[in-house]
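Removed from the display is one protein chain of the complex; every other protein chain stays in position.
This part shows chain A:
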């Protein structure tokens, strides 16, 4: 399992979902299926396999689902199978190109939200948040960053390393210190594993409590997420998160502890996505457009 996982970890720092979509494209390319139904089945089973080996299952499943939806959206009737396949590949590559560019687009859209001399609280590791911060700094903004260590797997340390490489000063804090520091912070910025239909987010455990604290102290809470992370799921509470996604299957030491939590939309100020800056309620609108 671990070996496969390291294979998936992309050297270019792409999101897990993008890597998964690349794999799916390969599946389509190399498939020996002779009909569309067989091909769709193959894609679905490949998606299942990918979800089982990935760490961030929510984003992979949402990415794959959206990918499948996007490539089969066009009418495929009256076409020969090979034509269909090439059309799928064409659309798939288009989807991938858009996904590749989404992070840059988000950085461009989101950077103006960060003003000079801002103190930002960041939770755990998020590459898209990192990209946005880099963009802001390259625009000449001086920023100060607190990173929660994310004690469950200490991914905050990785985040700090990345930030240091980009020349951004940051301070690592304990997850439990978020409340202490909140009064000093100007805004909170987190990534997301998945954005639910309600407009709430599913993210690394600890996000919810930070969001509640930010709300209490009236600090803006921004979510930075690519639109392929929009997932058709509507949790009402923490219990509604599927167990397969809540518990990590990789590390047996933490299997009994949830690795993700759900932050309801009422705690989120804005979502910065490649579709633009959205209020939580607009997420469902975008999903309806895609699925109906």
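We take it that a residue touches a chain if its C-beta (ideal position, glycine included) is under 8 Å from a C-beta of that chain, and two chains touch if they have at least 3 such contacts; residues count from 1.
Rule of thumb we're sticking to: contacts and distances are computed from a predicted model.
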Per UniProt record, missing subunit out of "Vacuolar fusion protein MON1 homolog", "Multifunctional methyltransferase subunit trm112", "Nucleoporin NDC1" or "Translation initiation factor eIF2B subunit delta" is "Translation initiation factor eIF2B subunit delta"
The one residue from A:94, A:217 or A:266 touching the chain left out of view is A:266
By the contact criterion defined above, which parts of chain A meet the unshown chain? Give residue numbers in ascending order.
197-199, 232, 234, 236-237, 239, 265-266, 281, 284-285, 288-289, 291-292
